[in-house]
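Have a look at this one.
The complex appears here without one of its protein chains, the remainder shown in place.
Letters A, B, C and D mark the chains in the order given here, with residues in each chain numbered from 1 onward.
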Amino acid sequence: MNTVSTAATPAALPRERFDFSPLALLAGLALLALPLIGSASSWATLTLAGLAMGLIVFIMASGLTLVFGLMDVLNFGHGLFIALGAFMATTVLASLSGLVHSPDLSANLLAVGTACLVGMGVAGAVGLAFERVLVRPVYGLHLKQILITMGGMIVGEELLKMQYGAQLVPITPPEGLRGALLFGDVALERFRLLAMVVGLAVLVGLLWLLNRTKLGLLIRAGVQDREMVESLGYRIRRLFIGTFVAGSGLAGLGGVLWGLYQQGVTPQIGAQLNVLIFIVIIIGGLGSTFGSFVGALLVGLVANYTGFLAPKLALFSNIALMVVVLLWRPEGLYPVARRAG
Amino acid sequence: MLKTLLSHDLPRSRVLAALVVITVLGLLATPFLFPGTKPMNVAAKALVFIVLVASYDLLLGYTGIVSFAHTLFFGIGAYGVAIASHRMGPGWDAVLLGAGAALLASLLLSLVIGLASLRVKAIFFAMITLAVASAFLTLASQLSEFTGGEDGLNFKVPELLRPATVFLDEPWFGVDVDGRLLSYYGLCAAVTVLVLLMLRIVNSPFGRVLQAIRENAFRAEAIGYRTVVYRTLSNVLAALFATLAGVLLALWLRYVGPETAMSFEIMLDILLIVVIGGMGTIYGAVIGSVLFVLAQNYLQDLMRLAQGPLADVPVLGAMTSPDRWLLWLGVLFILSVYHFPTGIVGKLRAPPVSPRSPPPEGAAAGLGRPGAGRTRRS
Amino acid sequence: FGQGKDLRIAHVYSKSGPLEAYGKQTHTGLMLGLEYATGGTMTVAGRKIVVLEKDDQGKPDVGKNLLAAAYADDKVDLAVGPTSSSVALALLPVAEEAGKILLVEPAVADSITGEKWNPFIFRTGRNSSQDAIANAVALDKPGTHIATLAQDYAFGRDGVKAFREALKSARLVHEEYLPTTTTDFTAGAQRLIDKLKGLPGRKIVFILWAGAGNPFKIADLDLKRHGIEIATGGNILPAMTAYKQFPGMEGAAYYYFGMPKNPVNEWLVARHYKQFKTPPDMFTAGGMTAGIAIVEALKKTGGDSKTAKLQAAMKGLKFQSPKGEMWFRPEDHQALQSMFHFKIKVDPAFEWGVPELVREIKPGEMNVPVRNKS
Amino acid sequence: MLQTQDLTIRFGGHVAVDRVSCAFHPGTLTAIVGPNGAGKTTYFNLISGQLPVSSGRVLLNGEDLTSLSAPQRTRRGLGRAFQLTQLFPHLTVLENVRLAVQARCGLGLRLLSVWLSHRALIDESMVLLERVRLAARANDLAASLPHGDQRKLEVALLMALQPKVYLFDEPTAGMSVDEVPVVLDLIRELKREGKHTILLVEHKMDVVRELADRIVVLHQGALVADGEPAAVMASAVVQNAYLGVAA
Partner (left out) sequence: MSPTLLKLAGVHTHIGAYHILHGVDLEVPEGQVTMLLGRNGAGKTTTLRTIMGLWPHSQGTIEFAGSKHRQSTPEIAQQGIAYVPESMGIFSDLSVAENLLLAARQAKRLQDLDEARLNWLFGLFPALKTFWQYPAGKLSGGQKQMVAIARALIEPRRLLLIDEPSKGLAPAIVQNLIEALRELKKQQTTVLLVEQNFAMAKALGDRVAVMDDGRVVYTGAMQELAEDEGLQQRLLGLSLGAHQ
């Protein structure tokens, strides 16, 4: 075989190292808050609560960032799936009132687990329809995606109003998940503990799926050149549908938890979260799962710290956080190498 | 003469020309053709939206920038007049000062937004503006000292424009000749001037560069256009026109509130009108606004008429209830995005397809390029 | 009186938009009120009452245009509504310009009958001061320490101000304001705990909150360990589901169907159960009050709907409502009315925490300030 | 005269262009050759300002351009035609060229005149289109042109700028055999005018042999040979690393 002299070629280039600085930012922020807050127990309460809130938001945001990162689809109708999940929680918990009111924690968890599964399932199923009817024709066209998914959201919200009415539908969370665990003067709401567990499970699952399996690669490749992936012998349509369904399902899961947290659901519950979730995924780097995780934790912590230290500013804490992060890293904490734009 | 007024950008389609003429005449004759408060209010809203939407099209259709902060400038204009009139008392000095201050504020703000964030990727810009707009909306309801908070501001306009000012004792062709009528025709005149001005800008050498940047910013840079300068300028111009639209709105409504001038819903309406009318054409803004505002105001009435026979059918009855008009607006929204990929004007103007040259790859793909810094060579 | 023409009333309210649920209750109530007061004939002094529904979508500009058109094009004799306070404030000048009456129900902002008021405005709904003062009266005991938790905007601050001014014996130790968009109440709760925990006597967090977000979440931080109680005003029934977690919680309510004892309320409850299989809610009662007030005023004028006549008739008009007797006080046309001090009881038969009547707070006990200029 | 002094760019640890110093004179056509990934396109990107340098300088007639942006350099007289065609796809062929002429004349910030009233620009554009034999398609959208015509339009945009320095990056890449001569004729014509500095990246050796006055060889980012075409082509480094003849 014909060889070109390769003696002088540079050594194989190392893969990019994992970037720890955003995590350091997170830790630094928490440490900085400690002296400002003064009391260690207050600090711990706020920090734990903030992290848990961050994880709930992460679950909701993960679906959106997943769909954007893999499929390049910006789903402004994401909130609809959150609302769906929350409404499913009302239905399921109402029909499982035996389990809900049982003093046995495992029965409570069973009820919540069922609600989560149903919420994910229904949101996923509606996501399937959403993808087929609305999103499919506008792959690759950002502006149209924005418009169409918003249209879908309006229609969905109105349909929810038809089904459930416009007023607040209350959810009663199970006995065992109310109240707080006390460690000395530090309080951690039980429900937040559950949310933390679920959130971490989602994170680990997603990271494994995306980075350790071929599936993630395939979908990313499919966004860039769909024909080529098909020419390599893969059925990309199924993968895309699967991704969208998964994204919607995650929103549904987040919605169940959010509804339980809020203890009540309105059709607008998802739409009200839109800006928050967008901020989280922008901070994270649009499309990066781990980025949205760190972004969500930051948002959770900053909200609690400013809420405690300077409640007046809490209103703008998210925006300020976004601006600061973007000044530091204009493409978010974990920028996703992006095709064209 | 007409050509110069229209900056040589003629409708280029008989049907479109007819539509434009009908629209203009219809708006001009509304007080006489459809007497009553509601038709005049609807027509006035359509007029304000023409300016607002056309100014947004300057950004979206011509420059390819997706911004969600456009209502911010609309709101600044409206609040400018409202706050000035409220604090200084009604009068032309208050109107002028309010409008001037609002223009200045918009100029500075759009300059900052443009310079600070037009360098980031298009989709980032869109989402950042969304967050900024929501922050300002909150701010407007927080600063209740100035803005009246959630409740907004009610204020009085100069004497001349008030309904109580009557010019002729007798109605003229069945219409009261009062301050309201004067306001309406003042609005018509202002809108005409602003629209013609924007038509001129998009047909100037500058406007052509904006389109080039939208098409291929990388190439525009490589032939010597500093895209940041052009993008920022286009951002500023769009903001100023939106501010003027806000001024007009405030003068007509004599009320301003956060929901009325700055809400995300209005942003959505603007986006939709641009798409329905056709991006990248000022005529699209004119026709789209009128159609949309009509639909928005009369859809409920129409549904009330249509519901009669369906009222008792279980699901359909609920779906066609006039209270669910938003549902159908949403459906219309979706359908129009699908079926008018190039908008009404695009559809009417579409040139006959020449047999040999292949169609531009995804002519509708124009929508798919939200502009800023999209293409980068490998 | 000879005007055989129909009497036209415009009801401007949120048939769609965020306050849709409230608006629809009001409308049901209004129609029931007209029915009750006319003895089911829907005619007063020989004039048939026609109600035109106008959907303001919760938007002030829409409401403004609708009301102007209703007065001018539909030639209505008077108007009722709207649901949202910001729409109401936009409607006030329209009524003044048209020179026709607007009966405000249920928008609550103080300024409607305060500095933005004009002589064409009457209000059957309670204003937010009345709400806050009633709550203050209910909680005002010596040795009590109270902290407030309210939304950080004019509405929340005005409410707390009225509350504060009405307290005589109890001590207000802290006012906590949180953004209207708050979802995580931990920080606020922690601040409230820090402020209250060391104090002696009864410790209460009074919550004044309307709209999104669930401030009762603060209870999840286990306030009881510091002996802190929660108090709040009444609400619509679905929202009172959350009260189930707080047996013994006290506050003052505008209306709960089980509390007022009078024939009007009995009729309303029976009629509502019959028609809708559910009890009437607070906005239904409000709507009914408005309906009754209109009919009573017209009876007084003998069916004359000229604005001046109506104005004169309504000033000081006394009438019976589901909440008992009310009257429009002449200074600002605000209807003075009873409020109800309640204590929450958990009754498995109801989805919501049931507010049990502690006592009726009569209008005389509440010193509701007159705030309009005139 | 275009000069690069120790021009270098690093991407992470990878040095794509490594201390390249070279001067190019008006009236000569210099071919730049080298294996794939040698850094030819990147070198062009550094010269025309599409990429920021890591170190080194770019000088045009003694003026330091290193800190200027791409549009500023264009206006100083650097013109570029890209390896991958870069056009304004949904504008007409005429408008593509007219925009380039307008850029050269600096009329872009005119807000209140109508573009059609600037007749001179349109006339000049038509003349140019005639030169590249595209006049007949002036009113078609650029996207509708066949590949070869698009390459010619790419070259026309460059010519409209009337730069002092022409940078051609594989102008015939992916072009069919019978279209290659059209573009080569254009370059020949420019060369004949004798006052332009022309740089040409090309893998087709016969083209290089025919057109080049001088050949510069890049290998792994570094300049490894520079001189008369015949001598350079015969050198060991070209034979080994590039043509792969000696195996």
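The rule we apply is simple: a residue touches a chain if its C-beta (ideal position, glycine included) is under 8 Å from a C-beta of that chain, and two chains touch if they have at least 3 such contacts.
The model shown is predicted, which means the values in this text are computed figures rather than measured ones.
The residue touching the chain not shown here, chosen from D:25, D:188 or D:204, is D:204. Looking at subunit D, the residues touching the absent chain are 11, 34-42, 83-84, 146-148, 170, 173-181, 203-207, 241-245. Annotation for subunit A: contacts to the undisplayed chain at residues 1-4, 6, 9-10, 12-15, 213-214, 217-218, 220-221, 224-225, 227-236, 336-339.
Convention: only the chains that are shown with their structure count from here on.
Centre-to-centre, using mean CA coordinates, subunit C is 75 Å away from subunit D. Subunit A and subunit B have Cα centroids separated by 34 Å. Contact with two or more other chains is made by residues 20, 152, 179, 181 of subunit C.
Within subunit A, residues 161, 315 each touch two or more of the remaining chains. By the touch criterion given at the top, residues 18, 20-22, 24, 152, 176-179, 181-184, 186-188, 190-191, 194, 212-214, 216-217, 220-222, 225, 236, 238-239, 241-242, 244-245, 351-352 of subunit C touch subunit A in their complex. Of all the residues in subunit A, the ones that touch subunit B in their complex are 74, 134, 137, 140-144, 146-148, 150-155, 157-159, 161-162, 275, 278-279, 282, 286, 315-316, 318-319, 322, 326, 330-332, 338, 340-341. Contact residues of subunit D toward subunit B in the complex are 48, 50, 69-72, 74-75, 80, 82-84, 86-91, 95, 98-100, 102-104, 107-116, 118, 140-141, 143-145, 157, 160-161.
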